[in-house]
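Missing here: one protein chain of the complex. Every other protein chain is in place.
Here is chain A:
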């Protein structure tokens, strides 16, 4: 783990701070998530480090619990979209022919509908619970992952070593997981960093519109929504979640860049 460049160090540091906060939220937060402890929009003080929110809850505690919700939903949705998208993408690329056509055209169909509108429509008829949110975001995002995975895998499946595996009589599972996947990992990891950020933004957008995480449960988009009136009076409360989202974005991308750099040069593999 030596020779980590400074940018990756910064990225790793902030990413781990956020994830540790998310995991240990109940122990780290000074107050309860929905506990009303002070006046409306108190300025920051030694008692309330970031002040209080629109109904007098401690903003730091809300931020920590909100981060937990946001990061959990984004992580789960990213994992779902990557597993589904890349497996389907590889399967389509390796199979080729009408299988590829059928899956690809279906994905095109889904992608042609703006994902926010699609999500709003679905959420207006479905109950807005966390599992539903995760599945919806995962499915919608998997179309993007599918596109990338298929494009990368199509390049790989024409390589002679894949042909050699086919001539050997290997099953499709071996070709996908042993021949294709290891060589497609670098672009996928880079995309994963990016997709995670999009998932954070997406869940925040939904919550801001009132269709995501429901009160009193906190999440970063929700905190912006609850405190947006305060901006008119010069209250910073709505901006803290924005700072949090921005720093998380940048630090995750710094880490993804570093992993990408490492894996592309590794053992002469392709990028």
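The rule is short, and it goes like this: a contact is a pair of C-beta atoms (placed from the backbone, for glycine too) under 8 Å apart; a residue touches a chain by one contact, two chains touch by 3 or more; residues count from 1.
Convention: contacts and distances are computed from a predicted model.
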Suppose you had to identify the omitted chain by its UniProt name; would it be "Glutathione import ATP-binding protein GsiA", "histidine kinase", "M42 family metallopeptidase" or "Cytochrome c"? "Glutathione import ATP-binding protein GsiA"
Per the whole complex, from A:159, A:194, A:211 or A:249 the residue touching the absent chain is A:159
So which bits of chain A touch the chain we can't see? 3, 159-161, 163-164, 166-170, 178-179, 182-183, 262, 265-270
